[in-house]
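Please read the structure below before turning to the comments.
All protein chains but one are shown at their positions in the complex.
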C-alpha cells in the first residue's frame, strides 16, 4: 500500500489540486477549512452566551447588587476580549492562530477572569473591576504561555487540560480567592454578603445557560473528529453532578438549597475539562458524580464551618465550584488519559497554583489601593435609580 | 450511464479512497462525515436549551413553586439522558447509532418526559420526579422501539413523525394525564393549582426559547439536504399558531390571556412535527394556524368547561398544548405526505395512545405509593429559604 501511495502521489496530488479548484468554482465553497472555522465560530458564540448570560445571571444573587453584577460582567468581558485578541493576534505568544482560535482563547481568558471576580463580588466599585481585568489578563496569559506554549521551556511534557479544568477554572478561582485575602482586612471578614431572596430564578437561568453550552466550551478547539465523543462526555458529567448535588444537598442540609443546585450542578463540567476528549461515557459520569459531591460538600459543609474562608471572602463560592472540582479534574487526567506524563501533569498543576496565588495576592493589594470597605456595596451608591431618573426627567419637562 | 458507472466503478472507488486520504492530510478535515455530525451537535445544543431554559421557565408559573419547577426540570433531564444514552449506545435497541444521534434521541426522551411531568407539576415531591423518570423512560423506549425500529414486527409500514408529534408530544401528554388521573383522588380534584401573578415574563422567556430553537428539534435527525425546507416549515407553522392564538384568545375571552400566548403559540411546532420535512410553506402555515386554534380553544373553552380534566389534573395544560395538537399533526401526515401508508400511520398512532395511557396509569399508581396529597406543594416545604439560610450562617459566624 505504501509503495502504491508513493507511486500515485505525484499525479494524484496534481489531480487533487485541480479537482479542488474546480470543486470550489462549482460549489462556491472556496476553502473547506473555512467550513471548519465557521463551526468553531458557532462554539465561540455558545461560549459568549455562557460568559454574559451564564456567569452574569449566576452572580445576580447578591442582595441589592443585581445591576452591578451584570454591568461588571459586561465590563470584564469587554475589557478582556480586545486586549487578549490583539496580543494573541500579534503572534508574540508563539505560533500564529486563526481569528476564531484567537477569539476562543480570549473568551477562555474572560471566563477565568469572571471566576476570579466571583470571589470578590460585591466588595469593590465598578471601576475596580476594570483594574482587576487589566491586572488579571497579563498573569493569565503568562501562565497559559508557560503551560501550553512551553513559554519558558520548563514544561517537561504534555499537559492534559483540553477544557481548562486547571488553567481556566482553578487558575481563576485561586487568583480570585488570593486577591480577596489581600483585599479584605480581618475586620471585614465579619460582615457577610447577603443573598437576594427573589433572585433564585435568575440564578437558575444563569446556571442552565452555562450547563447547556458547556460542551461547546470544552470542545471549542478539539479536532472535528473528536467533538462528538467530547460533547457526550461533558453532558454525561453534568448529569452526574446535577443528580448527586440534589441527593447530597438534601441529605446534608435536610432541605434542598437552591444555591447548591444552581452551582454544584455545574461541577461536572468543571472537572471533566481535563479529560473530556479522553474519557469514556461511564468514566465521564463517575467524574461528574465525584465532582458534584466535592462541590456540594464544599458549599454545604466547608462553607458554614470555615466561615472565614467561604462566602465571606469568596462571595460566589468559586473555590467550591471552580477551585476544588478543577484541581480534582486535573488530577483525574492521570488515571484517565493514556500515555500521559504524570510528572508533567503534576508540574503543570503546581505551576498554575503558584502563579495564580502569587498574582492574585499582588493584584488584590493593588486593587485595595483604589479603596476597600467593610460592608457590601449597594447598587444605589453607583447606579441611578429609576425613580430618581424619572424625577429628573419630570423636572426638566 | 449505468453501464458507464459500472465500468468506472472499480478504479474510481480506488481513486476516491486515495483522494480522500490525501484530501484529509491536506486540509486537516479528516472525515467529512464528522462535519455533518458536528452540525447535528449544534442542533443537539439547541434542543438542550429548549429542555432546560424552555420547558423549565415555561413551568415556573405555579404559585410558590418556581424553584421546584426549575429543580425538577434539571433532575428529570439529568436522570433521563445518561439512562437513555447508555441503553441506546449499547446497541440493544436495533442498529448502532452515532454518539450525537444517541444524544439527540436521549434529548427527545427527556422532552417527552418533561411534557408528562407538566401534567402533574406541583402535586408531587422532588424525589417523586426521579421515580417518574425511572418509570417513564423504559415505557418511552418500548413505544419508540415498536414504532420506529419495528420492535415487535407489528408495524405494517412507514410512519411519518420526523419531529415527534406523536411519539414525543402526544405520548408525553397522554402518559402525564393518565398518571395524574391515577395519582389524584376525586377529592383532590377540587383544589386548584394557582398561578403566580409575577411569573408572566419568565413563562414568556421559556416560551420564546422553545419557539426560537424548535426548528432544530424537528430537523435534528433530518438529512442535510432536507434541513432548509424543514426549518422554514417549522418557523412558518409557529408564526401561524402565534397569530391565531392572539386572535382567538382575544375573541373568546374578551381580553388577551398571557398563558394562552405563552403556550398555544407553540402548538404549530407540535403539530408540524409529523410533516415538517414534507409540507410546503403554505401547508405549514395552515397546519400551524389550525393547531394554534385547537390549542387556544382547548385552553380557553375546554379548560373552563371541563374543570375536572384541565388545569386540575393537568397543571400545565399539556393536553391542550401537546396532546391534541400532536394527534392533529400526526393525522395531517395522511393528506400531506406522499405515498404514506394510511393504515400504518393510524396503527402507529393507536399503538402510541394505548401504550401511553396504560403505562401512565400504572406509573401514576406507583408514584402515588410514595405519597400524594390534596393541596399543591409549597416551595418552602422542600427548599431552604434564603432568610433561613442567612440566619444559619449568622448563628455559626
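Letters A and B name the chains as they come in the text, with residue numbers starting at 1 for each one.
Rule of thumb we're sticking to: contacts are C-beta pairs under 8 Å (C-beta built on N, C-alpha and C of every residue); 3 or more make two chains touch, one makes a residue touch a chain.
If you're wondering where the values come from, they're calculated on a predicted model, not measured in any experiment.
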Check: Which residue, B:265, B:279 or B:313, contacts the hidden chain when the whole complex is considered?
Finding: B:265
Check: Looking at B:115, B:166 or B:238, which residue reaches the missing chain?
Finding: B:238
Margin query: Can you tell me which of B:143, B:216, B:263 or B:295 touches the chain that was removed from the display?
Written below: B:216
Checklist line | Missing-chain contacts mapped onto chain A | finding: 15, 18-19, 22-23, 26-31, 34-35, 37-39, 41-42, 44-45, 48-49, 52-53, 56-57, 60, 66-67, 70-71, 74-75, 77-79, 81-82, 85-86, 89, 98-100, 102-103, 126, 130, 202, 205, 382-387, 389-390, 392-394, 396-397
Margin query: Could you pull out which residues of chain B are in touch with the chain that's been left out?
Written below: 5, 8-9, 12-13, 15-16, 19-20, 32-33, 35-36, 39, 42, 46, 190, 192, 194-197, 200-201, 204-205, 208-209, 211-213, 215-216, 223-225, 227-229, 231-232, 235-236, 238-240, 242-243, 246, 250, 253, 255-259, 261, 265, 281-282, 285, 304-305, 307, 311
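The rule is short, and it goes like this: only the chains that are shown with their structure count from here on.
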Margin query: Taking the mean of the CA coordinates per chain, how far is chain A from chain B in Å?
Written below: 31
